[in-house]
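The complex appears here without one of its protein chains, the remainder shown in place.
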Amino acid sequence: MAWTRHHILGLADWKAEEYEILLQTASSFREVLSRRTKKVPALQGQVVTNMFFEPSTRTRSSFELAAKRLSADILNFAPGTSSLTKGETILDTAKTYLAMGSDIMVIRHKEAGVPHLIAAEMDRLQTGVNVLNGGDGQHEHPSQGLLDLFTLCSLLDYENPRLELLKGKKVAIVGDILHSRVARSNIWSLRSAGAQVHLVGPPTLVPQFFAEMTVGSNGDQLFVHWQLEPALKDADFVMTLRLQKERMTNYLLPSLREYHQSYGITRDSLKLCHPHVKILHPGPVNRGVEISSDLMDDPALSLIQQQVTSGIAVRMALLYLIGTLNS
Amino acid sequence: MAWTRHHILGLADWKAEEYEILLQTASSFREVLSRRTKKVPALQGQVVTNMFFEPSTRTRSSFELAAKRLSADILNFAPGTSSLTKGETILDTAKTYLAMGSDIMVIRHKEAGVPHLIAAEMDRLQTGVNVLNGGDGQHEHPSQGLLDLFTLCSLLDYENPRLELLKGKKVAIVGDILHSRVARSNIWSLRSAGAQVHLVGPPTLVPQFFAEMTVGSNGDQLFVHWQLEPALKDADFVMTLRLQKERMTNYLLPSLREYHQSYGITRDSLKLCHPHVKILHPGPVNRGVEISSDLMDDPALSLIQQQVTSGIAVRMALLYLIGTLNS
Partner (left out) sequence: MAWTRHHILGLADWKAEEYEILLQTASSFREVLSRRTKKVPALQGQVVTNMFFEPSTRTRSSFELAAKRLSADILNFAPGTSSLTKGETILDTAKTYLAMGSDIMVIRHKEAGVPHLIAAEMDRLQTGVNVLNGGDGQHEHPSQGLLDLFTLCSLLDYENPRLELLKGKKVAIVGDILHSRVARSNIWSLRSAGAQVHLVGPPTLVPQFFAEMTVGSNGDQLFVHWQLEPALKDADFVMTLRLQKERMTNYLLPSLREYHQSYGITRDSLKLCHPHVKILHPGPVNRGVEISSDLMDDPALSLIQQQVTSGIAVRMALLYLIGTLNS
């Protein structure tokens, strides 16, 4: 099967074959990154525009470096000093970057659906421009879901990361599921792999309706918990999510300390899990809130650094796959 | 005739031959941009410094991409976090970038004359540095004037854009002429081409004295109107200008709505024009103020996207012409 997808907007409709191609491509770029000269000329002369309407360090830098490794030219759009403050619409901003010659647009926006809106307009105008969702509101963050998938599969078989490795594995996702685009993208990819996904957090942040999300019949299942114990019991992987401090002021949480007491991951709570359990976190981490500080720094337990490293290879793979579609 | 101009500060003193060289050079760079690998090594190793003391998305990005297409190295100066806030003068900032090895400086400043000041100092010090005005106060925005000219001439003869194509054409410039550096640069270039230029807007924003600007005898004429009808009558091209909302608070305008009623360009008002009329706007556009939203999106009428695309080719041409003068 060959790659056919033009835009990376979310993982909700990804097919197993697409995940496999992505995992293999990322794996081959990881090999490039281990060489002394870590660049390939794959996207030379192409323009990747980073349109981050919401501030971001790690995702923007990761896409920027991935694009540079592919020898693309990068334009960084800074919303603070932009035409948006002069009354221009988002679509007009996108069309301006289109007219300048952008080949790929990476878009982050605090409102869900903005990347889809731009992708639809690019298609309507038959521009051939590819759109990559760098995180949209509380909807999806597909490159994060894919880098988490690549990290897990690579841990299980470094040379040949593939979906089936996760079949039947128990993955606990802990924290503010309700507001998390990372959780949503991970739920899609993990279930496509046939994993057992257990969501856990306070009832205000993990509503029951999540249990009703389905992705076809793959042996996969989705569970909702409001207590840590059943979620962690024999878990193979624990994904912790960033807790945004503003949730407290919105009356969704009593205090960070109480949150940590009930849902923070510590060496103690890990005793419930499978002996080979590993922890993930999309970053940035509030140490001592979502996860205890010593745990985060323990390379035998934490995959956090591997996640960031995977991010470069996965984003190179995404940019490469969509950027070379028409050539 | 060979290119001899070191700085691009304004179009007021440009000769016809210079416009012709610019149009031809931009045309050849447009051909480069249509190739798969859109880069040429013309300015390899040279440093282009973007000194935008005033925020800008499109002009800064356009110069940045043009410079990258020519393989130059770019330095982006960010005034917000700069030495200016520590008490340094503008000339000292420029001299610092000179001492770092800048070959070309692109300068935007909210005060008219800053690029000229820096160019004069660069010449006095016999530095060989080239200065490009990226927009200075209400004075000039030469690269915008040139990309508008290139857009119009290319429409009339794509393969061979040249000044004479505009001879006798009627061009209406609509809006806040008084505060517009874009209008000023366009007036110079359009009159050099022998076009009939009609300025129109409310009397507070289109003072009578504009009718007295002259550029030698070329068959060209400049008219001032305070009503849309005579300006649009049989017009070949309508250039709309961005209306800055702060003009209202300065008692120069009653309201955006009344402005749109009197001077906004709509499908209806275009009926007055030549059947093949096209609309331009330097962007960013306030939809529904300067121009109705549907008009802006109609590719049969709007040249707005072509203007942005022309911007890359024209800025490559400008950087190339001044950057290779001494070699």
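A and B are the chain letters, set down in written order, and residue numbers restart from 1 in every chain.
We take it that a contact is a pair of C-beta atoms (placed from the backbone, for glycine too) under 8 Å apart; a residue touches a chain by one contact, two chains touch by 3 or more.
Just so we're clear, the structure is a prediction, and the values are computed from it rather than from any experiment.
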Sole contact to the chain not displayed, among A:110, A:245 or A:276: A:245
Residue in contact with the excluded chain [from A:41, A:55 or A:128]: A:55
Touch with the omitted chain, as defined above, among A:12, A:65 or A:272: A:65
Footprint left on chain A by the chain that the document does not show: 33, 35-39, 55-58, 61-62, 64-65, 68-69, 80, 242, 244-245, 283-287, 289, 305-309, 311-312
Hidden partner interface residues of chain B, rising order: 44-45, 47, 73, 75, 77-78, 80-83, 85-89, 92-93, 95-101, 327
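By our rule, only the chains that are shown with their structure count from here on.
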Chain A-chain B separation of Cα centroids, rounded to whole Å: 41
